[in-house]
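Just passing along the structure, written as structure tokens.
One protein chain is absent from this view; the other protein chains keep their places.
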Amino acid sequence: MSFTVYLSGEIHTDWRDEIKRGAQANGLDVVFTSAVTDHDASDAAGDHLGEESSSFWRDHKSSKVNAIRTKTLIEASDLVVVRFGDKYKQWNAAFDAGYCAALGKPYVTLHSEDIIHPLKEVDAAAMAWATSNEQVVEILKYVTRD
Amino acid sequence: MSFTVYLSGEIHTDWRDEIKRGAQANGLDVVFTSAVTDHDASDAAGDHLGEESSSFWRDHKSSKVNAIRTKTLIEASDLVVVRFGDKYKQWNAAFDAGYCAALGKPYVTLHSEDIIHPLKEVDAAAMAWATSNEQVVEILKYVTRD
Amino acid sequence: MSFTVYLSGEIHTDWRDEIKRGAQANGLDVVFTSAVTDHDASDAAGDHLGEESSSFWRDHKSSKVNAIRTKTLIEASDLVVVRFGDKYKQWNAAFDAGYCAALGKPYVTLHSEDIIHPLKEVDAAAMAWATSNEQVVEILKYVTRD
Amino acid sequence: MSFTVYLSGEIHTDWRDEIKRGAQANGLDVVFTSAVTDHDASDAAGDHLGEESSSFWRDHKSSKVNAIRTKTLIEASDLVVVRFGDKYKQWNAAFDAGYCAALGKPYVTLHSEDIIHPLKEVDAAAMAWATSNEQVVEILKYVTRD
Amino acid sequence: MSFTVYLSGEIHTDWRDEIKRGAQANGLDVVFTSAVTDHDASDAAGDHLGEESSSFWRDHKSSKVNAIRTKTLIEASDLVVVRFGDKYKQWNAAFDAGYCAALGKPYVTLHSEDIIHPLKEVDAAAMAWATSNEQVVEILKYVTRD
Amino acid sequence: MSFTVYLSGEIHTDWRDEIKRGAQANGLDVVFTSAVTDHDASDAAGDHLGEESSSFWRDHKSSKVNAIRTKTLIEASDLVVVRFGDKYKQWNAAFDAGYCAALGKPYVTLHSEDIIHPLKEVDAAAMAWATSNEQVVEILKYVTRD
Amino acid sequence: MSFTVYLSGEIHTDWRDEIKRGAQANGLDVVFTSAVTDHDASDAAGDHLGEESSSFWRDHKSSKVNAIRTKTLIEASDLVVVRFGDKYKQWNAAFDAGYCAALGKPYVTLHSEDIIHPLKEVDAAAMAWATSNEQVVEILKYVTRD
Partner (left out) sequence: MSFTVYLSGEIHTDWRDEIKRGAQANGLDVVFTSAVTDHDASDAAGDHLGEESSSFWRDHKSSKVNAIRTKTLIEASDLVVVRFGDKYKQWNAAFDAGYCAALGKPYVTLHSEDIIHPLKEVDAAAMAWATSNEQVVEILKYVTRD
């Protein structure tokens, strides 16, 4: 059985690659998608549309160009994995989770135990909470088995 | 013109009351709604359903009881104001913003200038970004004028 | 805050009345709705449309007449409480739960501990699981508080 | 004409295989999907996410992992067949039927005559009631003919 | 319990009034709506927008002006009654039934026994088939009882 | 450009074949779908599910089995052509048109000039009115051109 | 019968007032809504959120604040009247028409004969084309009559 999985959230560790490798090692028929995860490119996504003097509008333009991609890919996916790392605010990850919740799109969260409390609303609408990439691979292995 | 406005996010300052007072001072026909903002009550919302040994499930149950209220009120509102304060992760606020974005429900953000960058995706889908409660009142005054 | 609550499921005990009395005792602004709970009347809901020789079609006609009411009331409610009692199959209760799940309508289940396992899919999509009418009243009290 | 058919419900007899064999014998262009029907695997679907001391939460986690698969497959299907057997509560089958009803997804029921009455609401929203696997194959043969 | 019922179809007999009188005689809390049932006025609904030399466009304009009303009222109703009389094609009645079916809006048909066969698709998606105005009143009485 | 076109309505002339031949002669990349157009088979579509003593229920069962196919094909099509012939009531054709209208699915009507008036509501929501199969082919040729 | 009508488009003539007066003179139960029609106020709607050096962002902010109001009012209306005057581009009016079309919200256009051709796509999805305010009042009178 084939599945399309969108990987949302943290971009500073290689968790996406680990999950992809795990899926491949298990021979899973899963297509992975995500936002552009090159941080600098992502921040500059709107720069070619003209320079901005204000950082707000620079961010605004880049975020919207990124959203053309992310919105389309989230809506086309069968499952979204939302990763919250140790650092940074990662409000975009929580935003994606809320977006999925309203669409009725299943998502699972991936985060360590020490941030259970601040993530309680995000976890409450998720289909699962995983603490390791291996667990995510296990979920994919299970849900796509013949 | 009457409007229903859901106030989402930070619960440790009295920004909700300030906005309500501002709306009242201006004679606006606005009904304000929100989650239960008593932090302890909110964390304990599911406790009467039985004790849990794990903090994850305690949080889980309470978040879902809270969601019965918040989901209903967000969907019934004309506008959502999402407040991000200086402290805490506030992933629930970003989650609410994503939820609104997917529903096509207009929302405005309310936060200071120093968190523009981490909130860029949340701001990108918002109808406005305000930095003070007064600005939010101004928006309400404008959009509900006869 | 006012709320409309649809009470689905078991019709052989007076759980609906207990919840209503509890809501009233707590001064809650809750409107309760439900299917016609008079069992004989419900089974005969389509009889005036003409006699049937087959029990299947008699049931079919009555169920559809009942659905005119239940579908409308479920969709108009803010919350659905689905009660599973000790006896009978109660597939209609599970059907209502699935209906709510697909609509994104919040529901809570109400059943004793000994049927946790067969109800696991129904509970998985619920916002809460209660074991007593008092707990349901507590939930209503909490979610409608000012 | 090709069709995708989700087979929901009873997992203790080989009705799914019989229908598949019937479809194959008739050369039908039908893809069949279903939940994971290995009972033990299904009950354990969430176990790798961490042990639970309470049976409620163990069931809860497994049901949600299963729902990632079932929700996706039901929504992607053209028709759902919901089988109610002689034993067990099978509330999940009724839940799937209600889910289909709310989505406007056509489904047919498959059950013996002695449970007509308790299934009347489920049958009322179905496109057909079959009592044998052969009848289901006949339906598929008819609806997919060129 | 209050209900809004849209009365669609035949405009050459006084079936609407009979149903209204029946509802009133039974003290039902039902609001009835319908298209403009004055045949000449309905055919001329677009005439004030300018004369047309072709009967097709005259009909076209009037039908669309009528649809402003009927579409709004059908969507706002809880139940639609679709009446097929002895004469005329009444394709608009069947059109309304199909419109309801796609919206998931419950409707009942009202017609005599001799047109069962040509109406089979319309009846198949209906919640009930009535042959008399009294039966329709009975349905309303049942579905709105306290 | 490829297009999927559902051909609805009259089954007593070979208009479907004419349109298919026209499309083929023009090398159009159009897939045509339709209900089962073998009248006897269509009337008997539910017979294998058990004999009925009443003609209403026989029709009812067959119509619903047919609807499994037609509903799926209409929703999967890019355009629906609804043909009204000289004979019969053809309420199912008007029903399909109403169904399309509510879904926002484009449809064109195909009928002669003498039934303009009774079809005015059906034509009012259509994207075009054609009087010949050739005109329908012309429309397809135009809308699918590169 | 009551109706809510949103008046979109041209803000440089008093057509809104004329229609309101006409409705009042005819005793119609119609509530009229619209964007803020004070041109300067509308252009400055976002100014209190902070000064912008670029005219694009000033316009952007004001348009979004205006959209909080217009989006809500359009979605809450039963009918939208879209007025195209002699001057200015009025792309916002065409935008509102497209918005209505996608929502399935009925709208009528109001414009003179000399701009039929450039408005053909906008008129094609409208329920009527009026050339005078009196005609719009006539439509309202007709669709809301008892």
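Should a chain be cited, it is by its letter among A, B, C, D, E, F and G, assigned in written order, with residues numbered from 1 in that chain.
Just so it is clear, a contact is a pair of C-beta atoms (placed from the backbone, for glycine too) under 8 Å apart; a residue touches a chain by one contact, two chains touch by 3 or more.
Source: prediction; values computed, not measured.
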Discussion item. Please identify which residue in F:Trp57, F:Phe84 or F:Trp129 touches the non-displayed chain.
Written reply: F:Trp129
Worksheet entry | Given G:Thr4, G:Thr37, G:Ser63 or G:Ser132, the one touching the chain that is not displayed | G:Ser63
Item to complete: Quickly run down the residues of subunit F that touch the omitted chain.
Response: 1, 3, 78-79, 106, 108, 127-131, 135, 138-139, 142-145
Worksheet item: Residues on subunit A that touch the omitted chain in the whole complex?
Response: 33, 36, 41, 45-46, 48-50, 61, 64-69, 71-72
Worksheet item: Mind pulling the subunit G residues that touch the left-out chain?
Response: 55-56, 59-60, 62-64, 66-67, 84, 88-103, 113, 115-125, 129
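The rule we apply is simple: only the chains that are shown with their structure count from here on.
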Discussion item. Report the inter-centroid distance (CA atoms only) between subunit B and subunit F in whole Å.
Written reply: 49
Practice prompt. Give, as an integer number of Å, the spacing between the C-alpha centres of subunit G and subunit F.
Written response: 37
Practice prompt. Among the residues of subunit D, pick out those that touch two or more other chains and give their numbers.
Written response: 64, 66-67, 129
